[in-house]
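What you see is the complex with one protein chain gone and the rest in place.
Which chain is which? They are A and B, in the order written, and residues in each are numbered from 1.
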Amino acid sequence: MANREKLINTALALLLPALALAAYGMGEPFYVTLATRIAILALAAAGLNLALGLGGLVSFGHAAFFGIGGYMAGIFATHAFNQTPLFTWPIEIAATDQMPVIWLVSAGVAALVALPIGLISLRTSGVYFIMITLAFAQMIYYFAISWPAYGGEDGLSITMRNGFPGVNTLDPLNYFLIAYGLLLLVLFIFTRIRDSRFGAALQAARQNEVRVASIGIRPLRIRLAAFVISAMITAVAGALFADLNRFVGPSMLSWNMSGELIVLIILGGTGRLFGPVAGAILFVLFEFALGGLTEHWQLFLGLILLGVVLFVRGGLIGLLAGKVHHG
Amino acid sequence: MSSALLIEQVLNGLQFGVMLFLMAAGLTLIFGVMGVINLAHGSLYMVGAFACAAVAAYTGSFWLGLVASLAAAAAAGAIVEVTVIRRLYSRDHLDQVLATFALILIFSEGTRWVFGSFPLYLDIPPVLQGAVSLPGGAQYQLYRLAIIAAGLVVAIGLYLLISRTRLGMRIRAGESDREMIGALGVDIASLNTIVFALGAALAGLAGALVGALQSVQVGMGEPVLILAFVVIVIGGIGSIKGALIGAILVGVVDTMGRFLLPQLLTLFMEPSQAATAGAAIASMLIYIVMAFILAVRPKGLFAVNA
Partner (left out) sequence: MKRIAAAALGLGLAFSSPAMAEPLKIGMITTLSGGGAGLGIDIRDGFLLAIKQSGNKDIKVIVEDDAQKPELAVQIADKMVQSEKVDILTGIVWSNLAMAVVPGVVGQGTFYLSTNAGPSALAGAKCNPNYFNVAYQNDNLHEAMGNYTNTINYKKTFILAPNYPAGTDALTGFKRFYKGALAGEVYTKVGQTDYATEIAQIRASGADSVYFFLPGGMGIAFMKQYSQSGISTPVMGPGFSFDQDVLGAVGDAAIGVKNSSHWSKDLDNAANKKYVAAFKAEYNRLPSLYATQGYDTANLILSAAAKASVKDKDAFRAALKEAKFDSVRGKFKFGNNNHPIQDIYVREVIKEDGVLTNKIIATSFTDHQDAYAKDCKM
């Protein structure tokens, strides 16, 4: 069974670039963009999967970090395009339009925000945790709407997509490869964390908190670390997403977005390495195919999601590869 | 600032809080008895408002509409419990979040399919139209006073139901030990359906009452849903008393924040800026309050089986 999951993972890993290359070859840049969208959403969900899948921390507020990344990309792009400094006080800092810098800043800011949120939220558990993460995300959402400097509810449009050293990011295939490369990197990091002592402790804390505490590991610190790393990854995905859409707005911070990230994970398979990838492929294709068919597509999307959660436990990967082997 | 204005604002906060209580009571009951987190509770609120508006438009009577809202929301709740929620009791919260998230999409788009895309009209019944004079010279809308009264009646009714009746005894037993009451021969399945329908009916009632004050439209339940969650988390999940106190706290804090913060800020900045900055902070205020309360008491103010 484990081998079958590897096979499926490999197939999923190859499917995306195959789709992108085929579309590129046929002169259909839109489908390259669609594949990029899948890769970026998968990346965001992979970040959440670390907290949710491995740590059992059902964060209903990850849109906050997704949006923070998006706003970093938007703010840097705006200042770089207008050639105005980011800050003038206490020291003047110029903006850059280089993606690697923006990603680092996004991850850093997300970590700074996730730390206090995590410290307060992780004192709670279960439904309380779900709701308090939602509440923090709502707080940031309302802040973004009423903060006039960067567009408020109108959001920020990005005139020129940010750059990457040596690569023309305006070419859809190049941009896909950047997003896909980051996705693979994060999935690799995910396996390293999962198989590390830290990952073992995190998963053990999910299954039996008392036992973990009794052998001298403090679950709070482990969980806080997982929560912060998870937020950082999702923020990088947010920066990519804003650059893909050439736009960032408060809707990236909305509770619907948090819900969609959770949906991606469950559709694909909670805690599975390639769950977010499978989930993102399914979700984007549903949205794309149903939207063209009927005005009432959201009704059918709801029915499909309901069907999955009721009858297909373990998501797509669970369906194809069977149950998770703990060990 | 006159005392009349202050009294009026406190009443506004109270009325908002009472409305939140109707939503939160159902949510907290459902969580307390079944351990289920129901994101679709806002959809039941919407169902109540639409049922009331449709029946009131057809019959010309708001009161028949109100009865219809209770019936429609309770029926929708019972159907949802039997077809979907029942399968989720043994699952973790994650599956419940996803399933009820899917239900929101289904309810919203289904309602739009049935009732069309334009908002519906629902008016206040003639008896409750207009404003009354309060001591101190303030004018206050009669219908809002009626909502406060209705909410307090529901609160007392719920208290009596839970503390004095057989059903209430089973609910309390269900909250403390689900397996045990099954072993004692109580029909858990029907108890769950009844509690779910009761919670749904309360949400439908809130939707109908508020529908006469605002616009009856698709998506109206979602902002209220999030506030109701804030309420039950502050109050302590599963506690009706917590829901009541949490709801009034949130209602009053939100109303007073919107009213006082911009005025307070005019001491430091020019009026236009103070108005926008004050509004910005006011919109985040209840979440800040919630974070504070949970930082001190992670299980809320009146935690059940803490």
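Please note the rule applied: a contact is a pair of C-beta atoms (placed from the backbone, for glycine too) under 8 Å apart; a residue touches a chain by one contact, two chains touch by 3 or more.
Predicted, not measured: the structure shown is a model, and the values here were computed from it.
Asks: Give the residue, chosen from B:V82, B:L161 or B:A279, that touches the chain omitted from the document.
Replies: Result: among the candidates, B:A279 touches the missing chain.
Asks: Check the options B:L22, B:C52, B:V195 or B:V218 and report the residue that touches the missing chain.
Replies: From the options B:L22, B:C52, B:V195 or B:V218, the contact with the absent chain belongs to B:V218.
Asks: What is the set of chain A residues that contact the non-displayed chain in the whole complex?
Replies: Chain A touches the chain not shown through residues 28-31, 33-34, 37, 142, 145-146, 148, 151-155, 157, 159, 241, 245-247, 249, 251-252, 287-288, 291-298.
Asks: For chain B, which residues lie in contact with the unshown chain of the complex?
Replies: 1-2, 4-5, 8-9, 12, 15-16, 108-109, 112, 117-121, 123-124, 129-131, 139, 141-144, 210, 212-220, 223, 255, 258-259, 262, 271-272, 275-276, 278-280, 282-283
Here, only the chains that are shown with their structure count from here on.
Asks: Could you give the separation in Å between the centres of chain A and chain B, each centre being the mean of its C-alpha atoms?
Replies: 32
Asks: Residues of chain B touching chain A in their complex?
Replies: Interface residues on the chain B side: 31, 37, 39, 84, 87, 93-95, 97-99, 101-106, 108-110, 112-113, 226, 229-230, 232-233, 237, 276, 279-280, 283-284, 287-288, 290-291, 294-295, 298-300.
Asks: Please give the residue numbers of chain A that touch chain B in the complex, ascending.
Replies: So the residues of chain A touching chain B come out as 52, 58, 60, 120-121, 123-124, 126-128, 130-132, 134-136, 138-139, 142-143, 145-148, 255, 259, 262-263, 266, 270, 296, 298-299, 301-306, 308-310.
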